[in-house]
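What follows is a single structure, written as structure tokens, with notes after it.
In this view, the complex is presented without one of its protein chains, the others remaining in place.
Naming follows writing order (A, B and C), and every chain is counted from residue 1.
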């Protein structure tokens, strides 16, 4: 899925994190680490640095390059830093919920940020409130902070271990103390977290593309349930969580991650390309051209073209200057929303039988518009091929999918979907095909959004629905 | 003291509060209540309104009229509201410390703001942290919030009573719950808080000038140690604090409050005017003209002129468009800083013996510049008269005075001060003269900044000095 | 008239200019010269500096201190500069019309700005357009620029002389070439222009208060019809205009100029004070208090008090933080607009017979509100005294008065006006009283706004009414 401007039909990006310990350019590197991971969250960004005594913070709404200017970076002094880019998945948006959070408690200053979602945040919050905790944001992170602050344990690692043992969900977490940087993944390792080195200093990021930009060397992925503690004595690895079982989010490969990243040993670009190859084998089409919906449809379309022998062409041109455009002309232009971002190259398409490759179908509205637009450009036939299985379920671990009730694949069978989007044929890659392309077994992945098999139980209200204002209605 | 642009020599203003319960235009009235009290704090402002369920907040750095536009006011829906203007006296500045604070706890949503200073905030904070509380700001208010949240009492008024019983200092407090507005003064009533009515609704403010603008009727001052609880059943008055003893800040009369306000039954303008009368009796001068340092020097100068029979003239003209001017020409212009705000009218002053009336001398730098400037304009003699006693001590109850070590009157005797500022004579009003002018006994006032008699004991580090960053240095 | 926030009843300020030749801090001094003259125009400001080769410009909407930051001043390099503050009197507002204008023509670069109004600008513009000139603004200044550019004369002073000979109206003009600064007043010297010296360099300004701030020495007023040309050889004075006859704007004394300025040898503050003295003699009142409408009512109120022996008190307190407030509560507060700026001190006024002194009555709406407000504060009687004659006519020489049809004094006799504003008595100073106070004969002044005696004939449409958009309607 690639048309992020259409609010009716897309996955919002989740979050990205970056951390560095003991480097002369901590703020600069954190800035660049976020810049390289901007695709993981365009709503807000923040950096906290510490010089071992004080904490310096800057957070703002918008893109990394707009929020941080020279003066802001300069004030973020210190050799240790963490940063965060965010697309709201839990908590309402607004500066109040921007991460990292920094706070002071009995043991000094501390800052935290995370990528993912804590599914029992709501019940933990109620429990903490009953003990006298107050909440100033609606972010999951604030729950974790209170758990740490209320721990009676002696060392930060014990306090953190005690706190994260209470959490359920999918999350990768960075914690910055005056003298240490901690990285941690949930017991299933649902969200990514990678470890690297630069000039002898340790760095942590959601994706390896952050390391590439700053010239850091990738060392390894942090393991599911692992806590890495980096301080002046080097890196210590702990495993405070029990029942760890790898369940990495397969949708990172299909859509989320940057294609040049390598996560859990799998290159994202190549997994996408191979899905295209499998898709061509599973669901061939008699056609003249293979055309991707840019950008995440490009690698699978190339794979499909190679496997099928049908020529690959960039038949949909992406406008690279898509901004926050409010304007919708009164005399409605057909498929206006999609046209702002994509334009079919009529002279390529006209009269051709086209295989159109996209990464997913969510609500189906965008797919319908794209098919309609390509047909209006003269396509003789349109064979839609999707590089993931049908999206039938919501994600509760950090990907902002719509309610299941709004998902097209949850409401229709394949033939109904085909009709609804107006394609001549429609096919999704199979689970087998997808995992064959990824090159790793299905049972070490979470594919709940496709299969409904949730590795972490979801009780009570879904956390993202909560917000301070709404909660207030129910109380006292 | 009237030259607020000179950071080397002035009292910063403290804070102002406003609250309204059950009025269709709660946000508008709160806005106007703050607007009228802008002189009490120009650094930041905030408003929280509630519709009985949700809380709506807007806070910002700067002036009330710049922070709140139509759209912001419109979103502050609800019939109850509180607001705050602030000049940092405790906690470092920045949006994070802007009041009111709103938060959620076991009993629902709540918002708070206060004017003044809690002198035992630091030790309370340490105690709360040891119990697992976390702090995201450096404001005293956050301490109070935690005390309330940790109270096991059943009703909000009991929780508040329990919490404020822990506090020492000078403060006037507004608390907004979903269904009630609470106003409270410290046991000495050091800072002002007045109660009024508009269209049958109750309003609270720091000064009566806020009531004048919105057309509200002044009812009475909230009493020292009194808690007024306003809800759908009307106003209830409680006295949860013991050992209440009135000690109203006399400096509100001399400098802080707007001259058109009436506090504790005393009209501010008239008390200033009468101080001038007393000053003329106590320390007459053989002169041709009485000239005020505008604006707070105007009423005492008029009183001095009346009592002495010497003509009153506006010999110093104030530039009403003084903004944040950074420019200091390289070839230094003599007394440039003062000249940006005040210009002597040479044709009035030339050759005249002048009585110059100002409200106070803090560090003495501005006074020296003004004397120098008036002399350069041709004054034959300059007799400086000050409408308050010498400022020898710091305030710990909400007025941001410099450290005592920087106060001119703490370091010099009268003759040394006269020489230092370059006047031909110098006199301060006496304590007797000041209280005679005010028309009320000395023992119901706090005049610690002049006398050193602190009604509330100051132990440990002075609270205003604390900030998150500095505290961190001392920990772990 | 002093309540400038009320768009229904006020004179807008006109413009102010400043120029300096051959000083190391040209941009800084020009900035300060504008800052001191901010009262003459708060809508926009601009500075042009030249280093003898290039011209550097910065202009913006708003206040001087907001438009110019360190970086802007730094880029205004060069030893010569001119600047302008403006309240639109001719041409619509907007950046396009901000002065100074800089342009390039056959003889190099040049920049210009002026204070005042050219009454034949419209017909000159039509003439120039018929010869092929194009116009990008609606400012009078652009007309002058074209006249200069089309002159065949050899020297800049001849070209300027030729051009200004075509102009009718009241204007003070600054022109900056690469190597010279020119100052010029219209043949009647309606608008002010003063000449001074600082560190051996010449400076020009609308008012002497600009010289006071920068420490420059006042030398003399530029004469009516005089052109002063300042270059590396010093100052040369020319008189290129014939039929010069002094007609200085008397309203500068009554309201426009800053009280600490001295114009045409008359100190503004003292002329205002003396008007109060004359007013008390001409139209005494049996009263308890004299209260000014601040700020321009203060000096005449003091003069009135002195002459009458009635005590002077600041019974109306001005809010110094008046900003652009949009908010008008729905449940209308009586006299809300005036209350935002002025608050009566009830405890002073209650039960008293009051003389209220203001500078003028324009439409009468504000005066009515003030009277009403003072009466609501408990005044037993209100005797309104005005420190200028009745304003019956529009100004066409740079003061933005309403159309004559809207002026209260044009529509009513004295008794009708008294009733309309609700005062117990009403009196204006006489022409004789006013000129006696000013200390100079009537025939060297323009008092057209009071008398209708226009020194420069007004033919055709009144220039301020023209704007690019409106003109376009009438063409082709």
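Throughout what follows, a residue touches a chain if its C-beta (ideal position, glycine included) is under 8 Å from a C-beta of that chain, and two chains touch if they have at least 3 such contacts.
Given the structure is predicted, the values throughout are model-derived calculations rather than measurements.
All shown chains touched by the missing chain in the whole complex, by label: A, C.
Of the options A:15, A:29, A:82 or A:182, the residue whose C-beta touches the omitted chain is A:29.
Only one residue in the set C:105, C:336 or C:431 touches the chain that does not appear here, and it is C:105. Here one chain is not drawn; of C:61, C:149 or C:404, the residue touching it is C:149.
Note on the undisplayed chain: of the listed residues A:44, A:99, A:188 or A:262, the one touching it is A:262. The chain not displayed touches subunit C at residues 53-55, 95, 101-109, 129-136, 145-146, 149-151, 178, 468-473, 475-476. Interface with the hidden chain, as seen from subunit A, comprises residues 24-25, 28-29, 31-32, 35-36, 38-39, 42, 63-66, 69-70, 73, 199, 209, 212-215, 258-260, 262, 267, 269-270, 273, 295, 298-299, 302, 306, 311-314, 317, 319-327, 329-331, 333-334, 339-340, 343-348.
Operating definition for what follows: only the chains that are shown with their structure count from here on.
Taken as a graph of touching chains, this assembly forms an open line, each chain in contact only with its neighbours along the path. Averaging C-alpha coordinates per chain and comparing to subunit B, the farthest chain turns out to be A. A separation of 49 Å divides the Cα centre of subunit A from that of subunit B.
The distance from the centre of subunit A to the centre of subunit C, each centre being the mean of the chain's C-alpha atoms, comes to 61 Å. Multi-chain contact residues of subunit B (touching two or more other chains): none found.
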